[in-house]
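The other protein chains are all here in position, but one chain of the complex has been omitted.
In this document, chain identifiers A, B and C correspond to the written order of the chains, with residue numbering beginning at 1 in each.
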Amino acid sequence: MNMFASATAELPLTVLLASPFAGALLLALIGHSRIGAAINVLASAVAAGCSLWLAAIIARDGASTAYGELFFVDPLNVFLVALTAFVGFTTSIFSRPYMRIEVEHGRMTAPRMRLYHAMYQLFLAMMLVALTTNSLGVLWVAMEAATLCTVLLVSIYRTPAALEAGWKYFILCGVAVLQALFGTVLLYLAADRVIGSGAGALLWTHLDAVKTELEPTIMSLAFVFLLLGYGTKAGLVPVHHWLPDAHAEGPTPISAVLSGLLLNVAVYAILRCKVLAEGALGNGLPGRAMVAFGLLSVLLAAFLLHRQRDIKRMFAYSSIEHMGLITFAFGLGGPIANFGGLLHMTMHSLTKSAIFFAVGHAAQKAGTQAMDQIRGLLQISPTVGWGLMIGSLAIVGMPPFGVFASEFVILTSAMRQLPWAAPLLLLALAVAFAAIVARVQPMVFGETAAMKRLPHPPALVPVFTHLGLGLALGLYIPPFLISWYMRAASLIGG
Amino acid sequence: MIALLTQAINLFAALLLILAFAMITQRRVLNLVHLFTAQGLALAAATLDVGYLTAQPHLYASAAATFLLKVVLLPALLHRLINRLQVRWDVEPLLNAPLTMLLGIVLVVFAFNLATPIAALASSVARSTLGIALASVLLSFLMMITRARAVAQVIAFLSMENSLLFAATAATNGMPMLVELGIALDVLMGFVILGVFLFQIREQFDSLDTRHLERLREE
Amino acid sequence: MPISPFAFVAQLLQLAVALAAAPLLVGWVNQWRAWLQNKTAPSVLQPYYVLHKLLLKEAVVAENASPLFRVVPYVVFACMALACAIVPALSTDLPLAPAADAIALVGVFALARVFISLAAMDVGTAFGTMGARREMLIGFLAEPALLMSLFCASLISNSTSLTAIVNKVAHSHFQLYPSLAFAGVAFTIVSLAENARVPVDNPATHLELTMVHEALILEYSGRHLALIEWAASLKLFAYSCIGLALFFPYGVADAHAPLAMLVALPALAGKLAIGGLLLALIETVSAKMRIFRVPEFLATAFVLAVIGLLVHGLLEA
Partner (left out) sequence: MLDLDAILTVIAIWVGVGVAALGAPRNTRFVAHALFPVSAVLSLAITVLALHGVSISPEQRVLPLGLPGLPLHFRIDSLSASFLALIGAVSAGTSVFSAGYVRPGEGTAPGLQCLQYHLFLAAMALVVLADDAYAFMLAWETMALSSYFLVIANHRAAAIRQAGYLYLLLAHIGAIAILLCFGILQASTGDFTFANLRAQTLSPLWGSLAFLLALLGFGAKAGLVPLHVWLPEAHPAAPSPVSALMSGVMLKTAVYALLRITLDLMHLQVWWWGVLLLALGLVTALYGVVFTTVQTDMKRLLAYSSIENVGLVFVGLGLALMFRAYEMPALAALALTAALLHTVAHALFKSLLFLATGTVLHATGERNLGKLGGLIRAMPWVAWLALVGALAASGLPPLAGFVSEWLLLQTFLLTTHLPASFLNMLVPLAAAGVALVAALGAYAMVKFFGVIFLGQPREQKLQHAHDATPLERIGLAWLAALCVGLGLAPIAAIDVIDPVTRMLVGFGLGATVHANGWLVLAPVSLQRASYSPLVFAFAVAAGTLFAVLLVHIVYHARARRAPAWDCGFGQRNARMQDTAEGFGQPIRQIFEPLFRMRRELPSAFDTRPRYRVIVEDHFWHWIYKPVQAMVERAASLAGRVQQGRIAIYLLYSFATLVVMLLLAGR
């Protein structure tokens, strides 16, 4: 313990980043073997452990940089790191039986399994890099890489729909990422007038120090490109179109991490840029732009929920809705709204991934993702049924679950800072509520259709772990977590 | 000599823009590849030029990388792809050529207007080229929209990346080395994945017409 | 509140008079109706004979009748007796009066109605349920109408206590109240309906298309029937007394003059005689109406009473 206590952030960070990379390399070779899944879990577990360790250290001595100034960890991103690593870990646990069943059903072959496992780890690694890096350039590189990792996973089933989804995912996100690159270039352009050219000019720490001196005209353009670029990855309306397809057609564990993690990382990227842009522009324009995108996303997604027939697609739209809510919160700015946004990020990741776990098994049992063919889950397997029911109620903001708490914070701060927006948000929430409950209820309750027994017992520990955490946080947020959020919120400022 | 080289950059920039226009209207896939190669060449040259002018050795490396990737590797891969997939001609674009041209001109004007205030601020030797870079970015974007064939879209995508790199080089005298490398790596990876995709799509729909990829919808 | 001996006597006297004289009033009305219809009339004491005969007969109870069926006649009788006891017919100084004001009085009638309807449904014959339905149908319109006409009076006297109303009208300087006119008409209609009189019901027939009260009690016999008939006559007595108390309360003794009772008794007799005559007259000149006209008939009463209230708010407040 002494060794741990005395350690700087560097050691845990190294292990944190190294373990998924190593896992990826290893799995690229033996990912299809029986122990592949185990290795997958192991690597993610190591990462999760290190993330907690890192978090503890940061919580103790505050923000610090590592490897020169290449990496930078502060309360804001370390909290996301912990979240990412944790959900990555639980998802790997879930993916183990799930993918085995997929193999049994003949939807996955050995090479695909190898690809799947390797890419899963690489994806985790890339997101961790994106979160911890200090250079906005590297952030861009990592985001692009994370996209590329998941493209092939989305289309892994090779069905026409899967290919279409993958193709759209690739093209739309590719273009978006290029826009982000252009934004980064402009940022660099603005920076080197102040800091001078060279690697230092893209380092967040430096930029943050001089953000008030950055050239407004350039920064405004830069922010437009960055917002659109990373916003596409975050699934903001009207550049969200890849999201439902990708979520619906990929393997469920991937849907879980896409929805629970990738979107968060994209929002994180937007946040970093927003801080700089606000600093440079001085007016609230970036914030207002985010508010607009957020509102649009919430409203449109809420109504689109009524047209869903595919279960995973429906929850993908719900993800769009919640990302909109988060973006809205950060757009509002101010400590309370930011706090709400961060809290909602956490709650959404936990709850939504839990839902996808349950949905995955439900779809496997019914042998389809079409909602009108899934019926009476409670009869065939109560745990999956209750998991889905409770998860859905949690995600639509029913107390005493955490989503309600964060939504309460966001809505109340909206009432204070942007009164006219609150009714719109609440309307959207009501519409979404009606849609989701109306579809989930008959799937969970009622008479069961003929459902197949699964060759392996489903992994339900992750589901109820997540839901339990959500419930606990909805009732009681431990003080250290609060102070942590608060510091993160103050970092975002606005 | 210096002056000449400085003007040369603008020349390359102009070349890039012209190539972008040419690509918009070009319907023969093979020619698209040729144009793309030319674009890569111009980009490499410009990078070299800037590197010489600003005496930044790492730009030479990046120029070399660009040359290898954009002039040698990708075109070669594209050629093999086209031969394997038997796509000589693009199908009729969603928007006819003259209209596309017209739109393109509008975009150029728009981009220039947008870029002038920034260019005035840029310290680099080739500040005035930023507008051109932005213009060609938008043009390639337009091309992606109008083209119905997957291959064409891919090429447009790549050319968009070219113009972005040019913007990076010209406006800011090149990004930091690490970033450049990362970008290059991503481009390579991306292209490989694209190739895989094209084959998968081909074998699934035995055509590369993106009109087949319109099943997932909400209507 | 200390009960003065005079008040106690007054209370007992009024109750006794009611119990004793109620059948007489019915006899009186029937006699006059017969005369007005050029028939030879039965003796005015006929109701007493009938009661005596029924009480002597043994009660025949339907096999499947529940205890409720056998309790009801006594309860109904008690309710009507209570009603007669609290309406100030002889004196306004009644110990029981504070126990139930005008609204509670309506409550008493409602209680009796509900019980007898339930009893009618108990045996489960077609007639019983039909009678219960019709009785409740009449009740749900008559009750609010009665309440409203009572309200007119209580708004005038600023009190729902009947004794207070009588005191206000009888023992203060004379005054004309237009709202009471409306209330009076409404009350008349209601009391016709409530006491199963033509044009709403005809106690003299057993024609199933028209009968209400008779259908209710079809299953009763012997002492039960006797009690119910007695209760019916008490109800008529009570309604008459209410009418007199509201619209013609002169002669009723008040708290401070116990000896006025000596005047009150003949005064009441006189007023009741005239009232019975009028009732017989109305029954003679009007024709029995179809059962589905009855709601309209009672609705008129309800509306009239409400108009009375509004008039009061407009002119007299």
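Definition applied: contacts are C-beta pairs under 8 Å (C-beta built on N, C-alpha and C of every residue); 3 or more make two chains touch, one makes a residue touch a chain.
Being a predicted model, the structure only gives us computed values, none of them experimental.
Considering the intact complex, the chain excluded from display touches A, B, C.
Touch with the chain that is not drawn comes from one residue among A:Pro111, A:Gly446, A:Gly468 or A:Gly493, which is A:Gly446. Of C:Ala7, C:Leu90 or C:Leu147, it is C:Leu147 that touches the chain left out of the display. Only one residue from C:Ser66, C:Gln175, C:Thr205 or C:Ser286 touches the chain missing from this view: C:Ser66.
Against the chain not shown here, chain B presents residues 94, 110, 113-114, 138, 141-142, 144-146, 148, 210-211, 213-219. Interface with the hidden chain, as seen from chain A, comprises residues 167-168, 171-172, 175-176, 179, 220-221, 223-225, 227-228, 232, 237-239, 241-242, 244, 285, 289, 300, 303-307, 336, 339, 378, 393, 398-400, 404-405, 408-409, 411-413, 415-416, 419, 422-423, 426, 429-431, 433-434, 437-438, 441-442, 445-447, 475-477, 482, 485-486. In the full complex, chain C touches the omitted chain through residues 1, 55-56, 58-66, 68, 70-71, 73-75, 77-79, 81-82, 85, 96, 98-101, 103-104, 107-108, 110-111, 113-114, 117-118, 121-130, 132-134, 136-137, 139-141, 143-144, 147-148, 151, 154-155, 158-161, 164, 218-219, 222-223, 226-227, 292, 295, 302, 305-306, 309-310, 313, 317.
Quick note on the criterion: only the chains that are shown with their structure count from here on.
The touch graph of these protein chains has some other shape, matching none of line, ring, star or complete. With centres defined by CA atoms alone, the chain at the far end from chain B is C.
Per-chain Cα centroids separate chain A from chain B by 31 Å. The distance from the centre of chain A to the centre of chain C, with each centre set as the mean of the Cα atoms, comes to 80 Å. Chain contacts: chain A has no residue touching two or more partner chains.
Interface residues of chain B facing chain A in the complex, by the touch rule stated above, are 114, 117-118, 121-123, 130, 134, 137, 141, 144, 150, 153, 157, 160-161, 164, 167-168, 171-173, 175-179, 182-183, 185-186, 189-190, 193-194, 196-197, 200-201, 204-205, 210, 212-216, 218.
Across the complex, chain B is touched by residues 135, 137-138, 140-141, 144-145, 148, 151-152, 155, 158, 160-161, 163-168, 170-171, 174-175, 178, 181-182, 184-186, 188-189, 192-193, 197-199, 201-202, 215, 217-218, 221, 244-245, 248-249, 304, 307 of chain A.
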